[in-house]
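The complex appears here without one of its protein chains, the remainder shown in place.
Which chain is which? They are A and B, in the order written, and residues in each are numbered from 1.
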Amino acid sequence: MKPSPRTLVLFAVLALLAAVPTLAAAFNQPFYLDLFRRIMIFAIAAASLNLILGYGGMVSFGHAAYLGIGAYAVGVLAHHGIHNGWLQWAVAIGGSALVALVIGAVSIRTSGIYFIMITLAFTQMLYYMGISIEEYGGDDGIRVAKLSQFEGLIDLANPTAFYYVVLALLAVVLLLVHRLVNSRFGMVIRAAKSNDARTRAIGFSPYPYRLAAFVIAGAICGLAGALLVNQTAYLTPEFMNWTRSGELMFMVILGGIGTTAGPLFGAAALLLLEDLLQGWSLLPKLVHNFWQFYLGIVLVLVVLFAKRGLAGLLRGSKDGADG
Amino acid sequence: MLLHKAVLAGLVAGLFAAAPALSQQKVKIGFITTLSGPQGVIGNDMRNSVELALDHLGRKMAGLPVEIIYGDDQVKPDVGKQVADEMLKKHQVNFVSGVIWSNVMLAVSPTVTGAGTLMVGTNAGPNQLAGKDCNERHFTTSWQNDQTPEAMGKYMQEAGINDVYVMAPNYAAGKDMLNGFKRYYKGRIVDEVFTRLGQTDYQAELSQLRAKNPKAVFVFYPGGMGISFLRQYSEAGLRGQFPLYSVYTVDELSIPAVKHAALGQLETRYWSPDLKNPANQKFVGDYQKKHGRPPSFYGAQSYDGMMLIDSAVRAVKGNLADQKGMIAAMRKADFNSTRGKFSYNTNHHPIQNFYLLKAVAGPSGKDPVMEIQKTVFANHRDSFYKECAMKW
Partner (left out) sequence: MILIIEQILNGLQLGVMLFLMAAGLTLVFGIMNLVNLAHGALYMVGAYLATYFFQATGSFVLGVALALAGTLAVGILTELVALRTLYERDHLDQVLATFGLILIFNELIAMLWGRAAIYSALPEYLQGHLEIAAGLRYPLYRLLIIVVGLAVAAALWYVVVRTRLGMLIRAGASNRTMVAALGINIRLLYTVVFGFGAALAGLAGIMAGPIYAVQPGMGELVLIQVFVVIVVGGIGSIRGALAGALIVGLVDTLGRAFLKPFLATVTTPSAADAAGPALASMLIYLLMAVVLALRPEGLFASRG
């Protein structure tokens, strides 16, 4: 099978990402290591949202909740002196999956706007819970001075090593989502998105499949949360702010909804755009001062006129979820 | 297809090529604050004051031109850290300054000091950085968070005010404020009420308050919450009934939005626009001339931040590699502060006076102004410096 152009571009981008540490060292610009690592972490979160939003048609407006759960799992364990990375990340993934199971079990019974709102409501509850827990700093949050420890294997305090860990995880997540949506399981999810009644008619009750997808997405996003808290070395309930859920959705749309590579393109585009609008010295001061105004305009224009996102620009000859 | 690849490759290469020339003969300062969203009003005041300070310095420190880079933290700790990383690694700044919020500060300061760069905080003073996590590269030109409510606690204790009703938003700073207050206030507290962060309507809480019939009320409501609270407090007719004492609730940024609803308000603070010293009169006068309104304490601290950095650069005669020398110079607090003379404690937090301020009627037709009533604390030290291991 000949790979589609989109697949080739994805591989090219991953190859470029792999070269970032070398380039950053060559140009003496270690900052880009941080920036691209952050982009990749958000790409993992966006990829998990893409699974339920892009393929499953479940418009979750509370996906930041799992970013928060994953971050809290790592931060809280570290606060109590447990630094074992395997344990921390397992709790992050397992905890997020569990929370997603509870939220999903209630939410997936609803649909449309009700689904959007109930996922938002659950995330708001977790957010307010986060800012009320004094032990973990409330809204101040707490510093996570010692990163997740993987004795003898890898040291996350080394920026380059951490970078490659994130890159590897991103590749695994993208592959996982890709395999998942093209499996029998994924067929049911995608069929339920386009026609709920028909899915039922051919003998599948979509509920358990949707719930499973919701839980998997939560678990992956929990992993992103564990990475994010290591990236910032700081735990804060801000990770669960409702605007953050909106940003994740924007990344999915901007990159190209329902495509394998979309979340990565979207995360990169949004975070680079924010950076450019604020800091690019060629832009006039009026742009810097009101940069969110221009971000808003880009958002509206993308939704109205570039629905297929960046990945849509690279669309190959055939349609579908081939990435 | 190939074209796209080429474009992407070009884009990435372009980003990296933006690297600055390595030899720098200027002082680079990164200033992190909040410039977007509703809280951008504070950041704007800080930026105005930084610009004014640089103007007063002729945009030079020890003969070296100053380059200032502003960063917007969006009130998010992770964004603040990201901005700090960018300043440190991309712009290779000599100093990072600013930071309004404790949570952003707790994420930013260790990043900056850990990278071997000097941090000059100009607002947030979380207790961790004054106590066990103090750092020789971290200075603050403002205060330790608890100092201000401590001053109010002391004042109310000494004035013999009993039966106080206490209110604050339900978040970490709100609880810190109460702890600071209670460290010096030993009288009876009728009730402690924590409201939702960002709440706009306080009518339910005000009804409860009236029913408890306290002798006085102490609150902490920064920003928009304070504006809503004050307006509703006076609209509910409580202003004449229960005297209101507060910290960080009424300031030069909120007075234009509450006007007469602020009249009679008592606040404690380390600085006031009417402080009589040459540096302050110059700062307040020129700010008023340039922007048509008085500066806030956020501005005064930020102005001081630039002056502190200038004193350090002058002490080492522009040799920015001499960090030891700059730290030693900053410890002397050898500059004309807008608050008058002060000194640094071993934890690099100011030992300074705190005053009782009152919102009084301004010149006819103008907004109320804050005026100093009395000195509550002379040379007040914060309550955490003993936990700081630093010795000098």
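Assume contacts are C-beta pairs under 8 Å (C-beta built on N, C-alpha and C of every residue); 3 or more make two chains touch, one makes a residue touch a chain.
Note that the structure is a prediction, hence the values are computed from the model and not measured.
Between the chain not shown and the residues B:Lys259, B:Lys282, B:Arg314 or B:Arg331, the one that touches is B:Lys259. Considering A:Tyr72, A:Tyr163, A:Phe250 or A:Phe265, the position touching the chain not shown turns out to be A:Phe250 (whole complex). The missing chain, though absent from the display, is touched by one residue of B:Ile227, B:Val250 or B:Leu356; that residue is B:Ile227. Where chain A meets the chain that is not shown, the touching residues are 53, 59, 61, 106-107, 109-114, 116-118, 120-122, 124-125, 128-129, 132, 134, 242, 246, 249-250, 253, 257, 290, 292-293, 295-300, 303-304, 307.
Even with one chain removed from view, chain B keeps its contact list with that chain: residues 36-41, 44, 170, 192-198, 200-201, 203-205, 207-208, 211, 223-225, 227-228, 231-232, 235-237, 253-254, 256-259.
We adopt the following convention: only the chains that are shown with their structure count from here on.
Measuring from the averaged C-alpha position of chain A to that of chain B gives a distance of 34 Å. Across the complex, chain A is touched by residues 1, 4-5, 8-9, 12, 15-17, 19, 22, 35-37, 69-72, 75-78, 81-82, 85-86, 88-90, 102-103, 106-107, 110-111, 126, 128, 133, 170-173, 175, 196-197 of chain B.
Within the complex, the chain A residues that touch chain B are 5, 8-9, 12-13, 16, 20, 23-24, 26-32, 34-35, 38, 128, 131-132, 134, 137-143, 145, 228, 231-234, 236, 238-239, 241, 275, 278-279, 288-292, 313-314.
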